[in-house]
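As you look at this complex, bear in mind that one protein chain is not there, while each of the others sits in place.
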Amino acid sequence: MAADKQKLEAKWAEYLENQKKDNVKYMLLSAAGILTVLVLWQAVVMLGLVDSRLLPPPTEVLSTLIYKLNNTVPDGNTLGTNIIASLQVALSGFCVAIVIGVPLGLLMGWWTYADRFIRPIFELVRPVPPIAWIPLVVVWMGVGLKAKALIIFFTAFVPCVINSYTGIKLTSQVLIDVSRTFGAPNWMIFWKIGIPSSLPMVFAGIRVALGNSWSTLVAAEMLAASAGLGYMIQIGRTVARPDIVIVGMVVIGAIGAILSAILSRCEKYFLRWKVNR
Amino acid sequence: MEQQVKRMEIRHLSKTFFSKKGYFTAIDDVSFDVYDGEFLVILGPGRCGKTVMLNIIAGVEDATEGQIIYNGKEWKGLNPEIGMVFQKLALMSFKTVIENVELALKFRGMKKEERREIARHYIKLVGLEGFENYYPKQLSGGMQQRVGIARAYAANPKLLIMDEPFGKLDAQTRYQMQEDLLKIWEKEKRTIIFVTNNIEEACYLGDRIILLSDCPAKVKEVYPIDIPRPRDMVSREFLELRTTISDNTDLSI
Amino acid sequence: MPDNEKRPVKVEVKNLTKRFGDLLVLDDMSFNIHKGEFVCVVGPTGCGKSTFLNCLTRIHMPSQGDIFIDGVPADPRRHNISFVFQEPSALPWQTVEQNLAYGLKIKKVPQSEINRRVDQILDLMGLQESRKAYPGELSVSAEQRIIIGRSFAMQPDLLLMDEPYGQMDVKMRFYLEDEVIRLWKELGSTVIFITHNIEEAVYLAEKVLILTNKPAKIKEEVYIDLPRPRDITSPKFIEYRNYITDKIKWW
Partner (left out) sequence: MDRMSSGQKTVRTVLYWGLPVLAVLLIIVGWITFSASHPDLMPAPVDVWDRFIRTFTRPIAKTTLIGHAWASLRRVLIALLIAWAFGIGFGILIGWNRKARAFFGSIFEVIRPIPPIAWIPIVIMWFGIGEFPKVLLVFIGTFVPLVINTSAGIEMVDKINLHVGRIFGGNDMQILKEIVIPTALPSIFAGIRTSVSSGWTTVLAAEMMGAQQGLGSLVTRGWQGSDLSLVLVAVITIAVIGALLAVILQQLEKVVCPWNSK
């Protein structure tokens, strides 16, 4: 067996070597992809094919980004204050939507009467795109933090309810029957079986809600705000500063990606039992 | 048994899975012959190494070591003369029964009427006439497996590999499928490699049984069976054969 | 008259009938099961064996007649019933330990007693080293053994098992059958074991209930008078096996 052991060890080392080579290859390919876009962008502007007043080259965008870190021109806030303002609005609406939406979806999925009563109201709210709420909310509550948070609440609330509802409806009947045979009352089955088994779908709903919140935030800030990334972009547009607009878009994209990565970390922790055989 | 023609030889086959965390040997130096037209059964406990071996023979997975000699020549990769039946069925839920059965013929570019003609023949052979336009989801477990068998036969293979096809069926349906499979095999002679973890099924079906050990799979013993068919599962010699094999099998908790 | 007839009656089934809409599934079944008896229920595929078990556990309410445990209509809250389903029913989000204690927690058994019983079952089934693992990390056979362990941990007065070893290879099945006999002898529960495999029924049962095809009626009760551990090649064993097979052979 010893000879085999050595052969296997050698083969294993070779395998690890190939894996590393593959990873590097694909990493380079990805980097190449992004690089070609940046180089093309730079070349197109430098060669004058596109008017630089409309499309600033990446180098200029980068310098504006750095400049904006501690300067308030032209929208009156540094990049930091805008980010915090946006996060404050987005996350408040988002968290309230989870705290209300997820339990409501679970209740509607488990008790038919809760479903029958809440469903009509929910079905009326669902098809209305969140942006359509902005005028009404602004009339009701002005343009303050509460108003924008309410708009984001609407957009995050719907996916939370739908996914929690579908998640708990998919609870395996076998587990319910087992618990019932052990004499567990209905509320205990909801607590011990319904909720844990619907967690994967609930997280999927939260992920969609996060995406919605972040995109509706931009709309809300464009239409009625005094700070925030959306507001910064809007001002950038009105004063014909495309570099500010692109900086805003890049920062929104980056923060969106970071928030989603954080959510994945939480999901991995809560669903660590979901290892597949 | 007189010296038959060897359809395939497996020589010193080994397979080790490598991962970041380490490596795991599933098959360790397995060698055996497959005679032409024979019903060979590979019997092994638990879920270790058997499916991997079939995937290597079918050419969809490559071995760490060893060769496969087919019709006297070394063979690498996919072999058009090999058909396969899967335990997990792997039927296309979006295709009707007849569309599933004619899959291989369609891939070979055969015209529609000709394909349908051959497909109908094999659907009749497995006893599913009238179900041509059903979707797999509408059929029982036993009937779905018949579609899998018809699909493999329709590809006109010389060698048919079957990976625990009756594993998911209840005991009584399983007896029925075993009898029907033998009838089909006698009507349309093919070399069959039948993998199972059920000793009774192995003794009932096989001309020869190759007994594998638990992980990593090695050949423990080869049992030629000369009880005439149809075999009676409760006859004395059948039960004696079964007990000797079962005593020699590893227990895989 | 075999000795288990002298034991007190545990489960009494009186004219049990079950109808889904106008489809009659169980047709006026009446029989008794005695305390601590190991009964196997066999019948042709799809004759309604599982529905019969579901009526016992009140998952389905009988259309007519009723089922009495210790003379009182069966009620999962009052009686200590455990059910081993055919599909895997371990809670994927709980560790093996928590799974074994699941039923006991519902019955509000004191924690010290729960720990004692869980340890006893873990030792009996040799699952000690995977007590902190999740069911998803174990093999199918290990998961099925956890479910059986969970049911026995309840020390139920009535243990129902719906074809628990259908997927196992023969060697593993012999091992698990010996294990269930050992647990049954040690804990003295009354067991109703459903199976399609007649050899398994004759190997396990003190009494075999043969059901007819749909709608299910009791065709016959066969007492298996064989010493334990039973030898599947002994002539008497084969005689029982052939006898029962002829009663339900449809293939």
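Every chain is named by a letter (A, B and C) in the order it is written, and numbering of its residues begins at 1.
The working rule: a residue touches a chain if its C-beta (ideal position, glycine included) is under 8 Å from a C-beta of that chain, and two chains touch if they have at least 3 such contacts.
Since this is a predicted model, take the numbers as computed values, not measurements.
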Candidates B:70, B:86, B:166 or B:185 - the one touching the absent chain: B:86
Subunit B residues that touch the omitted chain in the full complex: 55, 58-60, 78, 80, 82-84, 86, 88, 90, 92-95, 103-104, 106-108, 135, 137-138, 151, 155
Touch list for subunit A against the chain that is not drawn: 26, 29-34, 37, 54-55, 112-113, 116-121, 124, 127-136, 138-140, 211, 214-216, 218-219, 222-223, 230, 233-234, 236-237, 240, 242, 245-246, 248-250, 252-254, 256-257, 260
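The working rule: only the chains that are shown with their structure count from here on.
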Chain contact topology (line, ring, star, complete or other): complete
Pair joined by more contacting C-beta pairs (A-C or A-B): A-C
Geometric centre distance via CA averages, subunit C-subunit B, whole Å: 33
Subunit A and subunit B: spacing of chain centres that average the CA atoms, whole Å: 48
Set of subunit A residues in contact with two or more other chains: none
For subunit C, residues that touch 2 or more chains besides their own: 139-140
Contact set on subunit C toward subunit B in their complex: 44-45, 126, 139-142, 163, 166-167, 169-172, 174-175, 195-198, 232-233, 238, 241-242, 248, 250-251
Complex interface listing, subunit B residues touching subunit A: 16, 18, 20, 22-23, 25, 64
Subunit C to subunit A touching residues, read off their complex: 54, 57-59, 76-78, 81-83, 85, 87-89, 91-94, 102-103, 106-107, 134, 136-140, 154
